[in-house]
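Chains shown are a subset, placed as in the full complex.
A and B are the chain letters, set down in written order, and residue numbers restart from 1 in every chain.
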Amino acid sequence: MRFFSDNAAPVCPQVLAALAEVNTLDTAYDGDRWSKQLDGAFSDLFESPVRALWVPTGTAANSLALAAMCPPHGGVVCHKEAHINVDECGAPEFYTHGAKLLTVDGPGAKLTPEAVADLLGGIRNDVHQVQPHCISITNATEYGLVYSPGEVAAIGDLAKARGLGLHMDGARFANAVAHLGCAPADVTWRAGVDALSFGFVKNGGMSSEALVFFKPELADATLYRRKRAGLLFSKGRYSAAQLLAMLEGDLWLGNARAANAGARLLGDAAGPRLVHPVEANEVFLRVSAEEAAALRALGFDFYDWGVGEARLVVSWDQAEDAIRPLADAIAGL
Amino acid sequence: MRFFSDNAAPVCPQVLAALAEVNTLDTAYDGDRWSKQLDGAFSDLFESPVRALWVPTGTAANSLALAAMCPPHGGVVCHKEAHINVDECGAPEFYTHGAKLLTVDGPGAKLTPEAVADLLGGIRNDVHQVQPHCISITNATEYGLVYSPGEVAAIGDLAKARGLGLHMDGARFANAVAHLGCAPADVTWRAGVDALSFGFVKNGGMSSEALVFFKPELADATLYRRKRAGLLFSKGRYSAAQLLAMLEGDLWLGNARAANAGARLLGDAAGPRLVHPVEANEVFLRVSAEEAAALRALGFDFYDWGVGEARLVVSWDQAEDAIRPLADAIAGL
């Protein structure tokens, strides 16, 4: 059984069904009736007027968001282990035309206001150094840790005080909200977030993420950038439909809760082996090479994470009884 | 009934079915078993070893192809009415990092070797002028005209003689091949084409085009550029499956033939009103404002094309009896 990543899981039946439902002639690009519902649907969810665009990947969503907030000669503050820094092949640099990622270290790929302030304090305010224009945080982080509304707000306050934008890479935003049990607004715009890459693909979608602007004016130029990047699908209704299906009946939240629950099961079994607390759907545990081999011999697949650690990711579709055997195997190591 | 564009037509049932068929866990990105079939499937179709990548839009395919052949300081020769020049919001400039489109005029958006040679002859070979690195042609053209193998080869010979790459924007490649009745190879690599944007979306696909490199080595850096542009879907199997479904049983050719036949029906009805011969699935005809209004009053929708002309595009799913009423209406003007 595969615990490599949630990014290869199957697509939710509701999402596939939605594709069939929109399979009729309509206006091209984002002029169709489903694409036109996005602003409203996400405004409802976030209790605030937002602009929401479909984009096919999280990398594209992140990059468009950063390009909306940072000029080519500017800098983006992020964690050195952030996905945008290490796993997007320089996409942010491509979309921003060469802006620089200004990286901060810290446990669990989590930024703290102190670490950010430290970095900012070391940048001379002259034309020789790249000046910061925005901050990007990942919620849940690359290690499955979740920023609380208060933690986001602390960074949001710092951003505002320094005149910086704030972006949230929410590839696993659903898992974060499921963990927090708060309103989506609480951990985003109410805490100072200007733009959110709201991920659905890891959570049961097929090829559609939402780029949500809490500062609606940021969307204007983004519409051109989306087209210019070859991301404006002519049959956009199939993208919009995926998002609407995920919002319908809070499917996104249900899926995330299921994945989180599965991860908790593994986390409970791992106990002292845990490298990080399990808050979302990822589990990092300490295992020797022999132990890892033993788990694999039982049919469980996962990534080694550096030396002596393993990463297990639970997907929306992995039911408790499918996960239990791995939990037992971990407990039995 | 809508004759605006083939880009908003519904998706073929076979394509939708293919999505359901691959809806199982597999490796992420393009490591799945369907994505891995693409090189082989397209090599078979083109009777030559090619590399074939799924990309979500024609704009992305075109831009990646051009970036593979032209450095940032170079130029791309194309028709001034080419889609890459007027309808992609500067995507080629984005992907090539500012290469310049060097435009040529001529009827029907069709390049001739003479017109290209003329342009090339006017470029001084010094560092002050942007030097050409490749030529891009559209087949079928933006006006539905089809380059024959001989016509492509004439441009291909010129390209080779000048050391230029040759790209074909094949948003309606299927319609061109359907018209020509030749082997796909004849009008591409055998005629000197290095890279083809092979369109499927207008022809019944949902969100997947094929970028085909006849010089396989051009694909290497393109894999990085595709990722860097946020185009590497994590669930790539749903993209690959669309292409495989279109190739299966030559569905792509059948769909294109159907659309072409519908356009011929309209073209025959239009007779002397035709601005261009009808070779693919587009029909341009001369109509007065009153005549256009009369057609619209009958329920037919289409674009005005400049003053005194109308563009009608037939889609893969418009059956003859759905088109006949418009043909009759045109004949009766």
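In this section, a contact is a pair of C-beta atoms (placed from the backbone, for glycine too) under 8 Å apart; a residue touches a chain by one contact, two chains touch by 3 or more.
Computed from a predicted structure; not experimentally measured.
Participant: In total, how many chains does the complex have, if 2 are shown?
Facilitator: Shown in place are 2; the entire complex has 4 copies.
By our rule, only the chains that are shown with their structure count from here on.
Participant: State, to the nearest whole Å, the distance from the C-alpha centre of chain A to the C-alpha centre of chain B.
Facilitator: 34
Participant: Can you tell me which positions in chain A touch chain B when the two form their complex?
Facilitator: 2, 4-5, 7-11, 16, 19-20, 23-28, 32, 55-57, 59-63, 88-91, 94-95, 201-202, 206-207, 224, 227-235, 238-239
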